[in-house]
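Structure, as structure tokens:
Missing here is one protein chain; the remaining ones are kept as they sit in the complex.
On to chain A.
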Amino acid sequence: MLKKRIIPCLDIKDGRVVKGVNFVELRDAGDPVESAKEYNDLGADELVFLDITATKEKRKTLAELVEKVAAQVFIPLTVGGGIRTVEDMQFILRAGADKVSVNSAAVKNPELVRKGALKFGSQCIVGAVDAAKRESGAGWEIFIHGGSKETGIDLIEWVKELEELGAGEILLTSINSDGTKDGFDLEMLKAVTAAVNIPVIASGGAGSIQHFVDVFKETGADAALAASIFHFGEIAIRDVKTELEAEKIPVRIEERK
């Protein structure tokens, strides 16, 4: 049986790991290569690197960073932030990433997802989506530019379109939950996992071990992502997995001989 994945997310700025709380306030939490090695040792199932200041000039810096990490850490690596073209995707994949995530660029140019999936395979393309509840209370809409710009586009319609375009996975961040540490947005996740047949990574709101139990018990999420609670040692990945296993949720824990 496939295991539910626990994924630390490392926000990258100028080659360092930072985490935006509510997307605004930033704190420095270390060196990316060292962090990646540490997370591998602690039992992370996969890593996500998000370049939050990605510009064309800095793309090379990011690729160099990916290359360094990929030479030392042998678990799947997803890289996102500022990927706007198929050439950008190729550049990052060649550097050693296994998957690239696209967010704003996919909203502005959905063909990017289709072209990327055709060229590299769906398993390489992650559709990252930031969404928030509509003020009217009727469903959710997606936001771009790091959660700062409203689009009016319906979340459920958009994730279905991403699947149709060939995305292999959805990385769903709830803007309402992100940074609150009050738990994942279970309602939003239930709706999205019911709407698509591709894996969904839950993001935003993890604050306790119980939140991970809740997200896997109550929604169809395949993976759960968190950043600050792992970076600052508030919660250990091992403890999360031990508790999930006790709750009969399949996770990757190696039984030593």
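Note that in this section a residue touches a chain if its C-beta (ideal position, glycine included) is under 8 Å from a C-beta of that chain, and two chains touch if they have at least 3 such contacts; residues count from 1.
Keep this in mind: contacts and distances are computed from a predicted model.
Candidate names were "3-oxoacyl-[acyl-carrier-protein] reductase", "Sulfurtransferase complex subunit TusC", "TRAP transporter large permease protein" or "Imidazole glycerol phosphate synthase subunit HisH", and the UniProt protein name of the unshown chain is "Imidazole glycerol phosphate synthase subunit HisH". Annotation: of A:33, A:52 or A:75, A:75 touches the absent chain (contact as defined above). The missing chain, though absent from the display, is touched by one residue of A:15, A:96 or A:146; that residue is A:96. Seen across the whole complex, the unshown chain contacts chain A at 1-3, 5, 40, 45, 67, 70-72, 74-76, 93-96, 98, 120-123, 168-169, 197-199, 222-223, 252, 254-257.
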